[in-house]
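Removed from the display is one protein chain of the complex; every other protein chain stays in position.
All chains are identified by letter, namely A and B, in their written order; residue positions are counted from 1 within each chain.
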Amino acid sequence: MKSDPELISDETSEAPALESAASHGHGLRSGKFSWLAFGIGMVVLGGVAALLLNQPYYLSLGAVGLLFAALASAWNIIGGYGGQFSLAHAVFFAVGGYSVALTQVNWKWAPWPGLLLGIVLSTILAALLAWPLFRLRGPFFAIGTLALSVVVLALVTWMPWTGAALGLQIPFNEQPITSRPAWAFIFLGFLAVCVAVSLVVSRGRLGFYLVAVRDDQEAASAAGASALWVKTLGFAISAGLTGLGGGLYVMYLGFLDPPTFLDAVQIGAFIPLCALIGGLGTIVGPIIGGLVLPTLQTYMRGAFSNLPAGVSEAILGLVLILVALFFRAGIWGWLTSLVRRVMSRRAKSDERANI
Amino acid sequence: MSGILEVTGLHSGYGDLEVLHGVDLSVEKGAIVSVVGANGAGKSTLLGTIAGVVRPTQGSIVIDGVDITGIAAHKVVGHGVALVPEGRKLFPFLSVEDNLRLGAFHKAARSRSKATRDEIYDLFPRLAERRTQMAGSLSGGEQQMCAIGRGMMALPKVLMLDEPSLGLAPIVVEQMFGLISNLASSGLTILLVEQNVADALELSSRASVLEQGQITMTGSGPELLADPGLQSAYLGIA
Partner (left out) sequence: MGVLTIIISGVLVGGMYALIAIGLNAVFGVVRVVNFAHGELVVLGMYTAYFAWTVWSVDPYITAVLIALPLGFLVGLVIQRFVVQRLLDEPLMQMFATFGLLMLLQNLFLAFTRGEPKAVRVAASSASLDFFGVSVSVSRLVVLGAAIVVTIILVVFLRQTLYGAAVRAVSQDRGTAALMGINVKVLYMVAFGVSGAIALMAGALMSPIYTASPALGFSFVLPAFAVVVLGGLGSIGGSLIGGLIVGVVEALSGYFLDPALKQAVWFTLFLAVLVIRPAGLFGRAGSEEIGQR
């Protein structure tokens, strides 16, 4: 009925949401180009890791960076493309971690089936939680997920079978991979999985609908996308990957204590932060954010070690505010717009030269 | 000829999308002036720009000798321009009475708020009956009355009505136009925007046709009604 362009400002019609979904991911450069870029990117990251092989400090920094790059990419599926500010990903991270640690400590499983169990459990948990959580929208969803993670932390520290506040320790001789350098490559592999899944999702129908629902849920629903179903699917995929990350992280650390996996700020908010600082709703953004932010944090902790505790985290908080205010597109968004500006200026001067 | 509201060469739009491409409009004191046109011609944008909701990029808006071009929406009403927005936009969880009181929020109208409210209750006894009811629970016609009443509470020099007939039952539409015409004969200056071209032209002293962001025709209501081009385009008369 209403196709009045003057209405665009208040009652957003269906067209813009779906158009913007279409313009992202279904552009000319999708498909083969992005897979090629993906391959090159992974090879470059692997090459950098290989160069750092006899630099254990930088290599372990890099390993953690790659882990968070992967986690941020996984979060970005529902948080960036889907626009759902989930603070509950710490829960899925912990589900993965506990799946590996509990099966290994109690039943002497090898970690690999534990990893698989972690993926399955976190995916199922996310799908089940999706129904109540996605009845909440916008800020209510954020609060609900934050509350969820706080309660799960309270529960696991209370229950004896999760090791309570002490957590779980995996005996050293039962850890299959103790070589630190190997972990950089394992986390790189994990990143490759997360990015590949993100590519498939974002270039496919699910990504299209996630963006449509993010931009305008009513319009997307009117156009035939079941908002609940789309968000549930995105949430479950994102959670499954995060569960895998949690399992790997417990193998890497060799122990699990509740706050390391479930802290609402250090994990729950930190993962979305990485995605934001890199660039929400893009493939490359979360990778950059994940590599940069933990490294920066470690660096600042070292650099400000003679200042009182808290200074580096306070700076991080300030950075977060500034990014939200002035660099909403993140590092990657800023870089691409810079390139675009330079290109268009060159195109203009070319035109002038031709005249 | 200088009206109480003078719009000259107005350009405006949303972001990169320009909707109005140089609109001129003059509203004389005590008249009903209507702007008619198809959906998407820019009618709501025109009223929105005058009300300060949409930023003009060029041109001027002068009310009673005061240039109000580009000032913030909350300041416009103080200069004597009140907008009754499309779709009424009442505050649904506020009582009818509170909705009316807020119409007279700006300083010049506030001191006379009670007296104006009583006049409006005399004019719309239905609103008086429902003064304590939530505005969201009123019928469509009552909501439109409440919205018009709220606009009048501002004691405007020009009352702008955006599609007052929208979404109302045909019989209520008749009543609404009758009411608007009564308001005008009591001395209120009205700028009316309508898709319902025939009814709007019938009660207007002057009217303009807006097409794709430009005024294409101006004349008295009856003149335009008799125009063959307009008849075929808007009234379905071949």
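Points worth noting:
The rule we apply is simple: contacts are C-beta pairs under 8 Å (C-beta built on N, C-alpha and C of every residue); 3 or more make two chains touch, one makes a residue touch a chain.
Predicted, not measured: the structure shown is a model, and the values here were computed from it.
For the chain missing from the display, the contacting residue among A:48, A:116, A:136 or A:253 is A:136, taking the whole complex into account. For the chain left out of this panel, the touching residue among A:97, A:114 or A:144 is A:144. In the complete complex, the hidden chain is touched by one of B:4, B:27, B:41 or B:83, namely B:83. For the chain missing from the display, the contacting residue among B:38, B:94, B:198 or B:233 is B:94, taking the whole complex into account.
From the options A:70, A:273 or A:288, the residue with contact to the unseen chain in the full assembly is A:273. Panel shows chain B; residues 51-53, 72-75, 77-78, 82-83, 85, 89-94, 98, 101-103, 105-106, 110, 150, 154 of it touch the chain omitted from the view.
Those residues of chain A that touch the chain absent from the view are 10, 83, 85, 132, 135-140, 142-144, 146-148, 150-151, 154-155, 157-158, 218, 264-265, 269, 272-273, 276, 280, 307-314, 316-321, 323-325, 328.
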